[in-house]
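The complex is shown incomplete by one protein chain, all other protein chains being positioned as in the whole.
Chain lettering (A and B) follows the sequence in which the chains are written, and residue indices restart at 1 in each chain.
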Amino acid sequence: MRISLFITCYNDTLFPGTGKSVVSLLERLGHEVDFPLEQTCCGQMHFNTGYRREAYPLAKRFVSIFREAEVVCIPSSSCVAMLRDYYPQLANENHDQALAREIETLLPRIFEFTELLTDYLKIEDVGAHFAHRVTYHASCHGLRSLHLGDKPLRLLKKVGGIELVELDKLETCCGFGGTFAVKNAEVSTAMLADKTRAILNTRAEVCTACDNSCLMHIQGMLHREYAPVRTAHIAEILACEADR
Amino acid sequence: MSRESVLGRVRSALSQNEIGTAPSDQPRAYRHIGLLTVEQRLQLFENRLHEYGARVFHAREQEIEQEISEVLLGGGKTKLVHPAGIPASWLSDSVAWSVDKNLPFADLERFDGVLTGATAAVAESGSIVLQHGPREGRRALTLLPDYHLCVVYESQVIETLPECFERLLKSPALPTTFISGPSATADIEMTRIKGVHGPRFLDVVLVPL
Partner (left out) sequence: MSLVTLDPRKAAPFPVAAAELLRDTQLRKNVAHATDVIQRKRAALVAEKQDWQALRDAGAAIRAEALRHLDTYLEQFERRCTSAGGVVHWAADTEEAQRIIVGLVREAQATEVIKIKSMTTAEIDLNRVLEANGIRAYETDLAELILQLGNDQPSHIVVPALHKNRQQVRELFAREMHLPNLPDDPPALAEAARLYLRDKFLKVRTAICGANFLVAETGSVCIVESEGNGRMCLTLPDTLIAVAGIEKVIPKYSDLEVLLQTLPRSATGERMNPYNSIWTGVTPGDGPQRFHVVLLDNRRSDLLAKEMSRQTLRCIRCGACQNACPVYRQTGGHAYGSVYAGPIGAILTPQLYHMEHAQSLPYASSLCGACYEVCPVKINIPEVLVYLRAQVVDQDRRKLSSVFSQERIGMKMMARIFLSRERFETAQRLARAAQKPLAGKSGWIHWLPGYAGRWTAARDLQSLPQQSFREWWQTRSRRTNNAKAGQ
């Protein structure tokens, strides 16, 4: 199967390791990965901050790049939520019926990374091995917009050697929220402090999620406080194999 | 008066294709009819009342008088008020009964309690519904005394709220009070505590028909 990868702007720039892991895992599973180099950003930051006018051409650009794709994999739940929840609105409010139609036909082919594995490729055991104590943080968009439910956990449970520990208050936001983290830095930090305390209570070595934006936020405070926990996108765990 | 200007603003805000259109049907996929057996339904009602801190007693029709007097005297209550429609056969001589003939509010307060019937009861939420008919009295009557003893026939107990509203629809204009347990508040630290202004004590006598 030929899978087109939309890596997202911030993964591309800040977290190339996540992209490499996605590629390595999908290839290991026998698929061909395509990375259209024209891709940049889905427009989520602009849209969510109120810059809809700027988000609209970015949405058009995304659609024009991926319109021919057989299936699109996106390792970021919030970007997928942007596409599903707000692209149709952007097309409608700009009276762009052509775009609205293209979005309608494209959306069923868009998958968040763990969705792609469990729902489209119908696989839970990806043959990974990761002998560490891990806790899973459910990103808000994954939880409430994509309704990922236990899909990521089902994948993690099949990882060899892994020790999964449940995170208390799983459904509570880490306080990132894009520009919220700077516009309301004090509240954001207070929310983050609750989240990092819950993570530390699990005594996990690694905190994972389907969204590097939450993890960047979480890691930001853990690192500031010299906490012995690192963060890793779920793709990076699923790509790991046992040493041979 | 701003009647016309408010309605005018509303109309100009509504889109042209909404004005004058017929009301649309709403999705009603929720549960209307109860699924429990009669025994389960009555048990559920009783459990809910217990959870609210109300007491539940049982009596057959011919035992109502005796049950009422036992419940009352057991709690040291001797001076009760009741609405005019309460059957004389419920009223034992061992209790001093007064009928509410538009008594002043200050007098209502001084009774040990009030005895009434009910219009309906909802098992799922443990609610007693009064439409303030002859056996239930005016609204103040079941409000001012600190104790409410309510006789509910088992046939009046229905399982769900939609079933209850179907019954109430026959007389929707009557003043209607849903009572779900004694008066309570959770305003301090979200701890539900019994009894603020309404009757702090509620007893129910369930009667099979």
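A few remarks follow.
Operating definition for what follows: a contact is a pair of C-beta atoms (placed from the backbone, for glycine too) under 8 Å apart; a residue touches a chain by one contact, two chains touch by 3 or more.
Because the structure is predicted, anything quoted here is derived from the model rather than measured.
Taking every chain of the complex into account, the chain not shown here touches A, B.
When you scan A:14, A:98, A:170 or A:242 for touch with the missing chain, the hit is A:14. Across the interface with the omitted chain, chain B contributes residues 1-3, 5-7, 9-11, 13-15, 18-19, 21, 23-24, 26-31, 48, 52, 102, 105-106, 109, 122, 124-127, 132, 138-140, 143, 161-162, 164-166, 168-169, 172-199. Along chain A, the points of touch with the absent chain fall at residues 7, 9, 11-20, 23, 35, 37-41, 43, 45-55, 57-58, 61, 85-86, 89, 140-141, 143-145, 171-173, 175-192, 216-217, 219-221, 223-224.
One rule holds in what follows: only the chains that are shown with their structure count from here on.
Averaged C-alpha coordinates put the centre of chain A at 52 Å from the centre of chain B.
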